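All protein chains but one are shown at their positions in the complex.
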Amino acid sequence: MFTHHVQIRVTYADTDQMGYVYYGNYARYYEIGRVEALRSLGFSYKEMEASGIMMPVYENNSRYLQPALYDDLLTVKVLVKTPPSVRMVFEYEICNEAGTLLHTGVTTLVFFNRQTNKPCRAPGVLLERLKPFFA
Amino acid sequence: MFTHHVQIRVTYADTDQMGYVYYGNYARYYEIGRVEALRSLGFSYKEMEASGIMMPVYENNSRYLQPALYDDLLTVKVLVKTPPSVRMVFEYEICNEAGTLLHTGVTTLVFFNRQTNKPCRAPGVLLERLKPFFA
Amino acid sequence: MFTHHVQIRVTYADTDQMGYVYYGNYARYYEIGRVEALRSLGFSYKEMEASGIMMPVYENNSRYLQPALYDDLLTVKVLVKTPPSVRMVFEYEICNEAGTLLHTGVTTLVFFNRQTNKPCRAPGVLLERLKPFFA
Partner (left out) sequence: MFTHHVQIRVTYADTDQMGYVYYGNYARYYEIGRVEALRSLGFSYKEMEASGIMMPVYENNSRYLQPALYDDLLTVKVLVKTPPSVRMVFEYEICNEAGTLLHTGVTTLVFFNRQTNKPCRAPGVLLERLKPFFA
C-alpha cells in the first residue's frame, strides 16, 4: 500500500452559510492530496498530461461524517491500496487538528490517451515508482 | 416516485483545462436540481432553514460516464424514490442536449435541528407535499 | 449602448459562512451575463473560441454595496457602452428581487488569437451585430 498525507487550511471560500465546508469542495482537497502523493514519488501529473495522457475521474464516493469548519487545518491522508492498471483508485481520510475523522472518500480515475482518444494503461514510470509499495 | 428536472448551462467557470466540467462542480448542479425540485412542490429550502432545520449532505456517489463540456445545456433530472424520514435520498441523471446520459449521482441528506443539534424527522409539510407521489 | 439582463438564483455553493455570496463568485455571475448578452445578439462565445479567438479577462473592478444572500433571485444587467476594438468592456449592475442595487462591476476582456498568440481585433460578425446599438 502507498500512502501520503498533506495539510490543507480551510478557506472562507470553501465554507457555505451553514458554516461547513460545502460538500462539493472536498473534490479539490482530494485533488491536492492525489497530486502531492504522486509528486512525493517524483511523478508529475502535469508532465504526464503534457505527454498526452490525462486522468479524468470516473467515479467518486464521499462520506461526510462531521463537518470541516472554517480555518480548520485538515490532514488529508491518501491511500493507494492496489497498483494502477487502466484505472487508479485513491482513498482519502480527512481529519481535523484534534485528530477527529471528518470525512472519507474514494475516487476512481482512468488513464486516457488524448491522441487515440481511448483509455490506456498507467505509464511505466508511475508503475515503477509504485512497485516498492506493493512488493 | 417524485421527479423533477431543471436545465443548467455549463459556464467557463465550471470547466477545467481538460475542457471538461471539473468533477467537484457537479455538486452544485445536484444542489440546483434538489432545491428546484422542492420549490416545484411549493416547499422552500430557505424557509425550512430559517425555521431551524437544515439538511447537510451525509453521502454522495457520482459516476462520470461522459464529460459535460463548455456551453452544454444540461438537463438534470432529480428522482426521489422513497419518502424522506430522518434522511432524504436524491438521485440525479444528467443529459446533454443530444439526450446522451453523461452523469449519474446519488446524494443522501440528513434533516438536522439546529437548536437541539440533533438529527430530526422531515418537516410535516414536506411529507404532505410528497404524499401524492408515493400513494 | 447595448444592454441585456439575465436572472440568476444564488445557490448554497455561492454563499460563505458570513451568509453572503463569497466575493469571488460574482465573476461567474458576470460571465453568465456576458455570454447570454452575446447570445441574445446571435453571437456564440463558444463558436468564436472554436474558431481560434478567445477572450481572456484583463481587468476587473467590483463594488460590493450590499450582500447578495442565499436563494436571492438576482437580476444581472450587462451594459456595453462602447463598441469593442482589441478590448471589450462590460459593465454590470446586480439587483435583488426588491430592486435594490447590491453590486456593480466592470470587466475588460481582450480578443486574443490563439494561433498567432497575439491580441487581435473583435470579429467582424460581432461588430456588425453590435452596430445598431451604437448608431
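We just call them A, B and C in the order they show up, numbering each chain from 1.
Here is the rule we use: a residue touches a chain if its C-beta (ideal position, glycine included) is under 8 Å from a C-beta of that chain, and two chains touch if they have at least 3 such contacts.
This is a predicted model, so every value here is computed, not measured.
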Option touching the unshown chain, where C:Met18, C:Leu41, C:Leu69 or C:Val89 are the choices: C:Met18
Touch with the missing chain holds, among A:Phe2, A:Tyr23, A:Tyr45 or A:Phe112, for A:Tyr45
For a quick check of understanding: of C:Met54, C:Leu69, C:Val89 or C:Val125, which residue touches the chain that isn't displayed? C:Met54
Which residue of C:Ser62, C:Thr75 or C:Asn113 touches the chain not shown here: C:Ser62
Subunit C residues touching the chain left out here are 18, 20, 22-28, 31, 54, 56-64, 67
Hidden partner interface residues of subunit B, rising order: 12-13, 15-19, 22, 24, 70
Where the unshown chain meets subunit A, residue by residue: 9, 11-13, 27-28, 31-32, 35, 44-46, 70-71
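Following the convention adopted for this analysis, only the chains that are shown with their structure count from here on.
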Centroid spacing, where centroids are CA-atom means, of subunit B and subunit C in whole angstrom: 27
Per the C-alpha centroid definition, the whole-Å distance linking subunit A and subunit C comes out as 34
Could you state the distance in Å from the CA-based centre of subunit A to that of subunit B? 24
What positions in subunit C touch 2 or more of the other chains? 12-13, 70
